[in-house]
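Part of the complex only, each chain left as placed.
Lettered A and B in written order, each chain numbered from 1.
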Amino acid sequence: MELSNTFVCVMGMGIVFIGLICLVLLCVLMSKIVALTTPAKPFEESAKVSAAPIGAVPAAAVIPNRAELVAAISAAIAEDLGDSIDSFRINAIKRV
Amino acid sequence: MEAIVNFCKQTGFYLISVDPKMLIMIAIAFVLSYLAIVKKFEPLLLLPIAFGMLLTNLPGAGMYHEELFADGYVHWNMFGGQGDITPGLVDYLYLGVKLGIYPCLIFMGVGAMTDFGPLLANPKSLLLGAAAQLGIFITFVGARYMGFTSAQASSIGIIGGADGPTAIYVTSLLAPELLGPIAVAAYSYMALVPVIQPPIMKLLTTKAERRIVMRELRPVSKREKILFPFIVTAFVAFLVPSATPLVGSIMLGNLFRETGVCDRLSKTAQNELMNIVTIFLGVSVGATATAATFLSWDTIKILCMGVVAFGLGTAGGVLLAKFMNLFLKEKINPLIGSAGVSAVPMAARVSQVVGQKENPGNFLLMHAMGPNVAGVIGSAIAAGVLIALFG
């Protein structure tokens, strides 16, 4: 029996969406449980983990000089962008 | 004298005069090499693929024998050298593709290199990774209309998943005869993401949407990152068992990375093991592209449908992001939707670059990494569904 196109598409996108929606729920649930069960000092632990450039922002946000912050982030992202670095320019340092 | 004639009949010059189609294939191999070396199109895979294509089309070299893998299974009895065929180096290397070993090992390395943090910080990203699989299924329908079998159409559609190992895994199971063109299409278009995606992204979004600035991602604890691979493996394997090899491999690699207790395994999985497998995979996949299979209208069709699949996937991600914005209080920038096709990390960079053109202070990269890695999981599920239906 040849499966109809409609069946394959609905089935396929359906399963993909069901699967990923369930994963969203599971992830949210997990985060809640982890947050509840982690005793105290969650900040210290997470700070160690978030070595990603953007993750550094919360700590840096209190720095008055926003310009430096933007420059630092830009540099970090630029480094991340690697070879496409030419296509990336900071036009001006302005407050957002 | 007779011996000289015999010897001459063994040379490639004689053989090519009998069947000159191979010259075209050799020319194609040079073009692909050019793209890999000069244009830097995913060179780590495209260069071995091109060289494998060269080797397999050198007349008389006997580096690869399709007969050993005829009818979709491995003819072990012909491997000992007793029969008419003397298996060549590439035949042995190809076993790793045919048996589904290489794509899984590469995925293990990919897992060891992937940070699912941005995804965990914003789980909604997963939906964008789902929407971007649209290209797979629409292309599947298109391919069927163009006369491909369901199994072949599945393999062609999966190009739109923008994941090399997934595409090769599905194709080696469902339609090994199309492995050459599909691998070439998948890796070429992944390299062309910065060309293919921006026009579609601009077409489907308004200037205001592209300027949306997103809130910084919350930091994600190590514990969440360690639990995530277990949850994904178990859940996906329950839902679509046939996706387990792919999802299990990537999550095992990620576990090596995140637990911190297996650093030496993580390092080896993402470096030496991955490099060795990449060489073997590339050369042997390229070697399946013989003149007989590659020089046909099907190849042209596959190349066309591949780019359509990429485009539709991009559109799917962007449109779902716009649709979600109708309901969300905190709007998301629809440009990150296009990253859902995977092509990690290139598609996420495209989101960043396009977004920054409208608003130079807008840093979308980390936000786009969420859908980007979600797309890998989404494609694996889609692959599992197709294997379950047509495998």
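Operating definition for what follows: contacts are C-beta pairs under 8 Å (C-beta built on N, C-alpha and C of every residue); 3 or more make two chains touch, one makes a residue touch a chain.
Note that the coordinates shown come from a computational prediction; the quantities given were computed from them, not determined experimentally.
S.K.: What copy formula describes every protein chain in this structure file?
M.R.: Taking all copies into account, the full complex has the composition A x3, B x3.
Methods note: only the chains that are shown with their structure count from here on.
S.K.: Express in whole angstrom the distance between the two chain centres, defined as the mean CA positions of chain A and chain B.
M.R.: Distance between chain centres: 23 Å.
S.K.: Going by the contact rule at the top, pick out the chain B residues touching chain A in the complex.
M.R.: Touch residues, chain B against chain A: 40, 115, 117-120, 123-124, 126-127, 129-130, 133-134, 136-138, 140-141, 144, 150, 194, 213, 216-217, 219-225, 227-228, 231-232, 235-236, 239-240, 349, 352-353, 356, 360-361, 363, 365-366, 374, 377-378, 381-382, 385-386, 389.
S.K.: For a test of understanding, state which residues of chain A touch chain B in their complex under the given definition.
M.R.: It comes out as residues 2-3, 5, 8-9, 11-13, 15-24, 26-28, 30-31, 34, 38, 42, 45-50, 52-55, 57-58, 70, 73, 77, 80-81, 83-84, 87-92, 94, 96.
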